[in-house]
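Dumping the structure here so I can ask a few things about it.
Missing here: one protein chain of the complex. Every other protein chain is in place.
Right after this comes chain A.
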Amino acid sequence: MIISKWPAAAVCGLVATLAVGLFPPAAAAADEPTGKPAPKVDLVLDVSGSMRTRDIDGQSRMAAAKQAFNEVLDAVPQEVELGIRTLGADYPGKDTKVGCKDTKQLYPVGPLDRTEAKTAVATLAPTGWTPIGPALLGAADDLEGDGDATRRIVLITDGEDTCAPLDPCEVAREIAAKGIHLTIDTLGLVPDDKTRRQLTCIAEATGGTFTSVQHTDELSRRVTQLVDRAADPVVTPVATEGAARCADAPRIKPGLYSDREKFSEHRWYRVDVLPGQELRASVSVGADRAVNQDYGVLLRAVTVHGREIVRGSEAGDGRTDVISSGLRYPKPPLDNEDEVKPAAETVCLQVSNAFSAPASVKTTPGLPVELTVDLVDSPDEPSDLAAFGLGRGWWLLGTLALTGLVAGLLWGWLSRLRLVWRSN
């Protein structure tokens, strides 16, 4: 049966080779003009009074930031749309209410004019408060538009937020939950413990990174790296919302999806699988806040009648960004494909998590979920555990040799017997 498939496989291979050989240049050519929306980056710079402190390579934090900005602006990739926002740049007074609104767009997000941007940065002087929360909200607004673009905020600050009760960490999580593919990377200039904790929390909430900066070259290298990362092409997931029961679940096609799931919540999705297809699904649940030490994830494929087909599960402990699992469900092809029109089977996918958190941690919005679904051809089921039923090893050789020898001897004796019988 396998043998009969070889010619078909060869033809498929040939077609695939041809396709691979022919298509990429054409696809690339087709992509260039239309393209995906340009990735957007907003650099958010703290210009609060504390930036005057001279503790980075003998110069002030502000001078270090300016020098780094000059180097970064020179190295921004062509396709990235970059903007700059400041916080605490204007209001030197004591009024919290005014000081906490002090954030403004220094250079709008768009195609970059390096000289203009550099001039704008050169005018900055350390002045006011540190309203990180409002600045993040402002930056998220700066990056609005073009649904599918990847967005990145790079926050550079030397102190924690001074504008309670708006917790910048909550703000970051709210922004991330909007599903606009936004990541916040934070850089702390010689941060103290509180600042470090807050910046780590902001980064964690959006899947970003935190870096503690002690030297100017570290700052420029890191910011350049982050801007470059924004330029890396990446697939943006489609936002979807799973249901609490299979019957109400959204029908999804192969693709990449994002969703949110609260602690211990179940989310259901439905996929149609034809005979001869294999369903491949994987799920990642992100830990975007402080969670308890042990956690887990479970992905189940269930029939519409509630019978479990296959599951993927994973548990873990310690610091983590996501916990993932996956499953595959091959549906064998029909034997009499010509007579019956193949009907698709609806498979329900259930995603559940076993995260928990201390009571002080907010449970809304839910944890970020990333779900990938793919349908490919079914695999060849083997008729034998060994490849093509072939043998291997000295036992095999010995057995065959012995069998041959015994057969030869028997044949020889038989002919001798026959001779004797004939001669009689």
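Keep this in mind: contacts are C-beta pairs under 8 Å (C-beta built on N, C-alpha and C of every residue); 3 or more make two chains touch, one makes a residue touch a chain; residues count from 1.
Criterion: contacts and distances are computed from a predicted model.
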- Which of "GHKL domain-containing protein", "Peptidase", "Monosaccharide ABC transporter membrane protein (CUT2 family)" or "Acetoacetate decarboxylase" is the UniProt protein name of the chain not shown? "Peptidase"
- Item | Option from A:Gly49, A:Pro77, A:Pro92 or A:Gly207 whose C-beta touches the chain left out | A:Gly207
- Query: Where the complex has a chain not shown, which of A:Ala177, A:Leu274 or A:Val302 is the residue touching it?
  - Reply: A:Leu274
- Sole residue of A:Ala247, A:Val340, A:Val361 or A:Leu409 that reaches the chain not shown, by the stated touch rule: A:Leu409
- Message: Using the document's contact rule, name the residues of chain A that touch the chain not shown here.
- Response: 6, 9, 13, 16, 19, 24, 27, 31, 188, 191, 193, 196-197, 200, 207, 209-212, 214-215, 218, 221-222, 225, 228-229, 232-235, 253-256, 272, 274, 276-278, 280-284, 310, 312, 314, 316, 318-322, 324-330, 344, 370, 372, 374-393, 396-397, 399-413, 415-416, 419-420, 422-423
